[in-house]
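Here's the structure we're looking at; comments come further down.
Apart from one protein chain that is not included, each protein chain of the complex appears where it belongs.
Every chain is named by a letter (A and B) in the order it is written, and numbering of its residues begins at 1.
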Amino acid sequence: MKKALAWRWTPWVALALAAVFPFLAATLDAQYLVRVGGVIGLFMLLGLGLNFTLGYAGLFDLGFIAFYAIGAYTTAIAMRAGVPAPAALVLAVMMSLAVRALLGLTILRLRGDYLAVVTMGFGEIARLTINNLDALTNGPKGLQVAPWRPLAFLSADPNIQYYLLILIAVAGGVIASSRIEDSRVGRAWIAIREDEIAARLSGIPVRHYKLLAFTISAAFAGLAGGLFAQWEQFVTPESFVFWESILVVSIVVLGGMGSIAGVLVGALVLVGFPPIMQWKLSADWINYRYLFFGLILVLVTLFRPQGILPSSRREAELTS
Amino acid sequence: MLVQQLVNGLTLGAIYSLIALGYTLVYGILTMINFAHSEVLMLGAFMALGLAALLPAIFGEGLVGLAGMFVLSMAGAGLINVLIERFAYRPLRHVSRLAPLISAIGVSIILQNGVFIWISTQSLTFPEPVAIGQVEVFGATISSLQVIILAAALLLMAILHFFVEHTKLGKAMRACSDDIQTAGLMGINPNYIIALTFFVGGALGGAAGVLYGMNYGSIKYNLGFLPGAKAFTAAVLGGIGNIRGAVLGGFILGFLEVLASGYIPNGAQWRDVIAFTVLIIVLLVRPSGLLGEKLAEKV
Partner (left out) sequence: MSASKTPPARVLLEVKDLAQHFGGLKAVDQVNLTIHEGEIVSVIGPNGAGKTTFFNVLTGVYPGTRGQILFNGQELRGMAGHDIVAIGVARTFQNIRLFAHMTALENVMVGRHTRTHQFLLGPLLRTAAFKNEEKAVEVMAKELLEFVGLKSLGNELAKNLPYGAQRKLEIARSLASEPKLLILDEPTAGMNPTESQDLVALVRKVRERGVTVLLIEHQMRVVMDISDRVFVFDYGVKIAEGKPREVVANARVIEAYLGKEGAS
């Protein structure tokens, strides 16, 4: 019982710590870490999103970053057309959802690795299209976005503002994820992952539920992309390369598929590690940061193949 | 013009095919995407570069030296692939479908950054294998380089075909690809056959790396990614796990790219978009690829 109680408080304590962190960092002259924290938060959102597709529905997606891009570019284009920033975020989410739903309708009947390669193809198509459609996206030169300063009453530092805004989004994402997981819909997804045919013959419309999980993912990515564009005030196709999709998949798998806490830890470790190394180490060592990143991926996978913080159910699946 | 494009497509397709074979062989036996294959390819090219400096002293210039460089690079790449399997994939074989993939991504990052840190952060010039001459055929200019690439690729495919279809080891490999558990019961040591498959796939990838280096004249630590991703696409297009499918897919992709660049306005920019779009359309029409088998589910 004691342990259960402690676990119940963990998220709130973590949230409180995360909320005061930027102010502490500011006094410690470590503003760099606030930026890193913001980026980690964006990838937490991406991980939470992909967790619906990969963790709940068991669908393999190697092009997820495309929806981050769609969110970012929708926001940028909308704001340049005079749409207010919060409305631009809503548009970003809606646009990502719409494209994702259309993509899902087309490709979800593919299985396993075929789905993986098709989503990878879509990710590349999206990036190259952004890159080539100069009229709309200004091509490789990118788009400038007018500054928007949310939460200005909390801090004058835009990095802290966006850090906190992203933190709110992550907290909201965690609550939404866990509530959906713990419902009829979440049970349906788990059932599908366990045994698709038994799920269908227990009355679950399998294709609809897969499409649902696949689509919901994009809301998180679209929101993250929109926040990214507003924070950076600049978007280019370079931010949305295949490698970023791989990073998000790694976050979900390494953290523990289908585990919300796992996704958060996965993002913290994988996204936080290279810049923190870069921050702490001398220039000679900076080159080594991705080498170590690769080593972490391999070693964690070898020694904890179920992920750092797997959901209890997943753990049971993997040890059986 | 068209003939020229076809020749270029054939050359490019041959390289893609070789890489795709490496993906498809491994997939056929373990149903896993060997994500590090693109790095094996890259390392093959770097080994060839190192050997190119050493070998002429031993074998002399010309075709013998070239062949020596080729064979040794292939062997090295094959060996690296075997080691990757042994240490990064085998411990995870029965854990889950995704764990080996993440491990493979890790290996890929390690290898790329290893080369980046310890060998070169920049492009290195890849030596011309032989003095380049040119032949005119039907209005197309064919360089001796293209002839070498095509000849080497076709030779390797022929050897692979003979090996898989007509040797005992090849049969064991096919048996494992059909059903690894049953093959194990028949007295085939699956670990041995899996290692062999990784060796063969890695060697073909290494060869492709060398050809790639020759074709473009320079190599870099991240050269493997793009042809790797595309060749994997080609393998899926042909029907992953299917050897003929990988070759077919590789050539289709090669032609597609060259024709798109040649005949569509701004084609070079849209080349990859077209390739991936064709892939998606093919898979929607034939969900197991062009030559893949349909899987039925048992209730």
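Criterion: contacts are C-beta pairs under 8 Å (C-beta built on N, C-alpha and C of every residue); 3 or more make two chains touch, one makes a residue touch a chain.
Note that the structure is a prediction, hence the values are computed from the model and not measured.
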item: Hidden partner chain, touching residue among A:Ala87, A:Leu105 or A:Ile197; value: A:Ile197
item: Touch criterion as defined above, residue of A:Val185, A:Val241 or A:Leu295 at the omitted chain; value: A:Val185
item: Subunit A, residues in touch with the chain not shown (by the definition above); value: 176, 179-180, 182-188, 190-191, 194-195, 197-206, 313-314, 316-317, 320
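We adopt the following convention: only the chains that are shown with their structure count from here on.
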item: Touching residues (chain side subunit B, partner subunit A) in the complex; value: 27, 31, 33, 88, 91-92, 95-99, 101-103, 105-114, 116-117, 225, 229, 232-233, 236, 240, 266, 269-270, 272-273, 276-277, 279-280, 283-284, 287-289, 295, 297, 299
item: Touching residues (chain side subunit A, partner subunit B) in the complex; value: 60, 106-107, 109-114, 116-118, 120-122, 124-125, 128-129, 131-132, 197, 242, 246, 249-250, 253-254, 257, 287-288, 290-291, 293-299, 301-302, 305-306, 317-318
